[in-house]
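Structure incoming, see below.
For this view, one protein chain was removed and the others were kept in their places.
Which chain is which? They are A, B and C, in the order written, and residues in each are numbered from 1.
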Amino acid sequence: MTTNQNTKFLVGGAVIVLALAYLIYTGVTQSAVYFITPSELAAAAVAGKAYRLGGMVVPGSVHWNPASLDLEFALTDGKGRVPVRHTGTPPDLFGEGRGAVVEGSWTPEGYFKATLIMAKHSENYQAPHGDPSSAAYEEMIRALQRRAPR
Amino acid sequence: MRFVRRAWILAWKDLTIEWRAKETLNSLFFFALLLIFLFQFALGPDRERLSAALPGLLWLGFILSGLLGLGRTFAGERDNDCWDGLRLAPGEKSAIYVGKLAGNLLLMLAVEAIFLLLFGVFFDLDLVAALPGLALVVGLGTLGLAAVGTLFAAMTAHVRARELLFPVLVLPVEVPVLLGTVKATEAVLLGEPLGSVAHWLKLLAVANVIYLTIGVLTFDVVLDG
Amino acid sequence: MWFSTGSRRLTRVLGWLAALGLLAGLVLALGVAPREVSQGDVQRIMYLHVPSILTAYLAFAIVLVASLGYLVSRRQAWDRWAGSAAEIGTLFTGLTLASGSLWGKPTWGTWYLMLRGMIDEAERRAQFAAVLGIVAALNIPLVHFSVLWWRTLHQPPTLLRPVPAALAGIFRFTLGVNWVAFTLLFAYLLAKRIRVGRLSEEGLP
Partner (left out) sequence: MTPDHPATPEHWGFVVAAYGLAAIVLGGYWRRLVRLEREATAKHDRRPAPPGTATSR
C-alpha cells in the first residue's frame, strides 16, 4: 500500500459514502406520483395515446359485472369528468368517493380504457363529501400524488 | 492527463479492431432484429399489450445484447495470449478499466441506437418527441450496465464456465438500474416530464458513481487474479 | 484471528446467551405481545422478519469490511471472515423469504457463494470474492430504494407492512429482545463457522 494508493482509496471511499448519503436523503424525502387530471385530459385528449390518469371515483358511477369482469366508472377532479372502462376485478382499496390512479389509453369512442387500476388508501383523501368546491378537490389530488411513506 | 491518454489508446485500439472486423457489431445487429421479431411473435398483434410492455422489452433487448457484448470485453486479450500485456502495461491499471469501459459504452450505445430505430419502426413509436429524455435515461442505464459488466468481465475472463457465470453475476447487481431505467423509460415514452422520474434519475446517477468508483479502485486486483 | 482455540468457552457462552435470548424473544412474540389491531396476529411474523433482515445487513456489512481488509492486507483470515459472514447472512435473508416481501435481497448472497464455489485457487478466489463482496454490499441500499419505489406505485402487499406510526412500547420491546437474540445467534454461528474454516484449512468452499 503506497501513499498514492492510500489517497486513492480515501478519495474513492469518500465519494461512495457521499453518494450513498445523498441517495438515502433523497429516499427519505420522496417525490410524487405523476398523473394528469381528468380536466387536463378533457382539454387535450389524443386517441390511442397512453396516459396515467388520477382523480376521485365519482360516487354512484361504478358499475361492475362480476360475470364478465367489466368495470365501468368515472373519475373527476371537480372540473372534468372522464368515463373509464376496465376488464378485471377492482383492487381492494378501490371504491366510490376514493382516489384512484389508472393507466391506459384514451379511445376514439370517447372513454378511457384502463389496463391498470391503482387505488390508494389514506385518511387524507376521503371524498370531499358535500363540498364540491375546487379547493377540496385540489387537496385530494395533492394527497393522491403524495407517495405513501413506508 | 497520462491517465486519459492511456485509456484513450486502449479504447481506440479496441474500436479500430471492431471497425475493421465488425464482428461484434454485425452479430449484435442481427441479434437485435431477431429479438424484435421474437417480441412480436410472443406478444401477438395486441397493440395495447405491446405499448404497456414496451419499456420492459426495450431494456430486455438492451440488457441481452449488452451482456453478449460485455462478456467479450477481454476475449481478444485472452484468446490471443495478450493478457500479460495488459498486466505489464505501465502506470495506473484503472486506465485499462476506463479505456475498456469507454469502448464498451460506445459499442453498446451504437447497438442501442439501432435497436431503438428498429423499435420505432416496428412498434410505431414517436421517437423524435421522446429523444432528449430517452437519451438521458438510456445513457445513464447503459453506463451502469457497462461499469459493472466491464469489471466483472475481467473477473470472469479466466474462470471456468465464464459464459454462465458472467450474466449470473451481473444481473443481480443490475436490479436497481433495471427497475429505474424501465420506470424512467416508461415515463419518457408516455410523454411525462423528466421531473416526474427525478428520483429514479438520482438513483441511476448514484449507482453509476458507486459502480465506477469501485471499478477504478479494484481493477488492479481483478487484473492480477 | 480473534477466535483462537482458547476462546471456545466464550463461543459456548455466546451460544447459551443466544439460546436464552431466542427463548425469551419467542415467548414475548407469541405470548406476551398483544395482537396488533389493524393487521391481526399475522403481524407477529414481524418479530422474526425484522431481526432476520437486520442481522443479514450486519452480516453483509461484515462482508464489506472483511473484503476491504483482505484487499489491503492480503491475510487469509479476512477472507475467512468474509466467506463465513456471507454464508450466514444468506441463511438469515433466506428466513425472510417465507414472508416473501423482500425479493432481490436474498439472491446476492447465493451468487457470491456461487462464485466462491467456482474458483479453485485460494488466492484468486479470495481476491474476486472480495471485489464482489464490496460491489454487492454497497449495492444493497440501491436495491432497497429501487424495490421500495417500484412497489409504492404498484400496490404494496398489504400483509406485513411495518406497524404504522409510533410503535407502542411492548411491540418495540419484543422487537428489541428478538433483535438482540438474533445478533447473539449470528455472532455464535459466525464464530463457529470461522473455527470450522480455520480447522479444515483448505479455506472456504
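Quick notes on this one:
Heads up, the rule we're going with is that a contact is a pair of C-beta atoms (placed from the backbone, for glycine too) under 8 Å apart; a residue touches a chain by one contact, two chains touch by 3 or more.
What you are looking at is a predicted structure, and each value in this text was computed from that prediction instead of being measured.
Just so you know, the chain we are not showing touches C across the whole complex.
Of the candidate positions C:Val72, C:Leu95, C:Leu148 or C:Val180, contact with the hidden chain is made by C:Leu95.
In the complete complex, the hidden chain is touched by one of C:Arg116, C:His144 or C:Arg198, namely C:Arg198. Residue C:Ile45 is the one among C:Leu10, C:Ala24 or C:Ile45 that touches the chain not shown.
In the full complex, chain C touches the hidden chain at residues 1, 26, 30, 35, 37-42, 44-45, 48-49, 52, 75-77, 80, 88, 91, 94-95, 98-99, 158-159, 185, 189, 192-193, 195-196, 198-201.
The definition used in the following text is that only the chains that are shown with their structure count from here on.
Taking each chain's centre as the average of its CA atoms, chain A and chain C sit 35 Å apart.
Rounded to a whole number, the gap between the C-alpha centres of chain A and chain B is 31 angstrom. Contact with two or more other chains is made by residues 16, 20, 23, 27, 30 of chain A. Residue positions of chain B touching 2 or more other chains, listed in rising order: 199, 203, 206, 210, 214. Put simply, chain C touches chain B in their complex at residues 71, 104, 107-108, 111, 114-115, 118-119, 123-124, 127-128, 130-132, 134-136, 138-139, 142-143, 145-147, 149-150. Of all residues in chain C, those touching chain A in their complex are 72, 138, 141-142, 144-145, 148-149, 152-156, 158, 161-162. Within the complex, the chain B residues that touch chain A are 48, 51-52, 187, 189-193, 196-199, 202-203, 206, 209-210, 213-214, 216-217.
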